[in-house]
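Every protein chain but one is kept in place in this view of the complex.
Presenting chain A:
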Amino acid sequence: MTPLLEMRGITKTFPGVKALDDVTFSVREGEIHALVGENGAGKSTLMKVLSGVYPHGSYDGDIVYDGEVMAFSGIADSERRGIIIIHQELALVPLLSIAENIFLGNERATGGIISWQETNARAVELLRKVGLHEAPTTLVDRIGVGKQQLVEIAKALSKEVRLLILDEPTAALSESDSQALLDLILELKKQGVTSIIISHKLNEVRRVADSVTVLRDGATVASRDAKAEALTEDQIVRDMVGRSLENRYPARERRAGEMLLEVENWCVAHPEHSERQVVDNVSFHVRRGEVVGIAGLMGAGRTELAMSIFGKSYGQNITGRVKVAGAEADVSTVARAIASGLAYVTEDRKELGLVLDEPIVRNITLANLPKVANGGVLQHEEETRVAEEYRRAMNIRTPSVFQKVVNLSGGNQQKVVLSKWLFAGPQVLILDEPTRGIDVGAKFEIYNIINDLSKDGKGVVMISSEMPELLGLCDRIYVMNEGAFVGELTAEEASQERIMSLIVTD
């Protein structure tokens, strides 16, 4: 089969950094090609070169597409040739309807006047194609992330797509939404659409990809054909990190001690619709040194449960009891929850966890400023010392603790958030999707940190949508569905199948 796309000897330099170094990348017509690599390996840069975000002339090398050498000067150029990119952060306008979003910038109009009839009729057609059963007039902010992803794909289809590029399309999706999306990509392949999919989830890659190209440090390290050889995750991981990760989860010994956190009959109503019960009579406990997982689908109420416990940061009409180390705890405000020994590492680091434009040192001390102050006056030396200590302990890769966190990679940002909460001196840490959007190497480091916490006798509650991660780390796993706990499994009993069956038979 002839290649639809061939990128030859692509080199892209930024001031001081060679982001891509003589990269070769070839995609055959009609295949699904996975592009994998650690964060910072150059995947996104390569796709930006391809889609014209970095215009012709700002890089070296050739893009041969459909037999011709291309010189894109911008996204509009590449879109005209049917190359459409869907970014990780969705580019939809929340307060416009689905149909308006699909045709944004490409309106069904004559002489600037929009034909709503045609817009909506075409939108219905496209929505049927992607399997989304929503009215085209529904506002985008009324539908979940999974469905929004489908709207993005419908938008791509509206532009006569030939080569669809998806940047981590399932990163924010639940298991079932991910499955649906992957099925759709397979379906599009049957209709002749070629796809490039960037993903960290190797099981998905294995499931859909016909070929896999691995980038490491801005260079192509391997390009494998799934038909010619059986791909294993281990092999891909080896290519990605340049070494074999024998065990993707560090070994841990169980050391459940005395009772640390008890939550009893916890109920939370939706912040706007008081009749909607988001968390329904949940009870659970964590012992000293235990790592307890909460499994469930997106929207099961796990984040809502955690945030409502942590200073009533979510919901209304909250009832139930929280005990820390046997004593009733007051968690009515975040400050009191922290004082009771709780810490909550949010799912959304950038929005809720960090002050991005401030340096690492200020982020680390934020939740416990009095500890580096004397009568309200900050002791800058002490503060710097603390930050340096965490930089070493957590292996935060940065030239200085005065670096703004916005300049750090996802994994290092997460380490800063963890440092902040460790510095607050909690007994129990609730970690909400602690490894989301983090590459394989950094994930392992985070797992080690979690293990160390349990070694220190802290209790850890881990919320994750990645079941292998929960299975690899937790002593016990609670399964949550539609606001209620539907099961509890010990590490020995737990398996992906058992967790899923608890959810689907609920």
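Basically, a contact is a pair of C-beta atoms (placed from the backbone, for glycine too) under 8 Å apart; a residue touches a chain by one contact, two chains touch by 3 or more; residues count from 1.
By definition in this document, contacts and distances are computed from a predicted model.
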item: Chain not displayed: protein name in its UniProt record ("Sodium symporter small subunit domain-containing protein", "Protease HtpX homolog", "NADH dehydrogenase" or "Xylose transport system permease protein XylH"); value: "Xylose transport system permease protein XylH"
item: Given A:N281, A:T384 or A:N448, the one touching the chain that is not displayed; value: A:T384
item: Identified contact with the non-displayed chain, of A:S58, A:N203, A:S283 or A:S400; value: A:S400
item: Touching the absent chain when the full complex is considered, from A:L20, A:I84 or A:I338; value: A:I338
item: Interface with the unshown chain - residue positions in chain A; value: 310-311, 313, 333-335, 337-338, 344, 346, 351-358, 362, 366-367, 369-370, 373, 376-378, 380-381, 384-385, 388, 400, 402, 420, 424
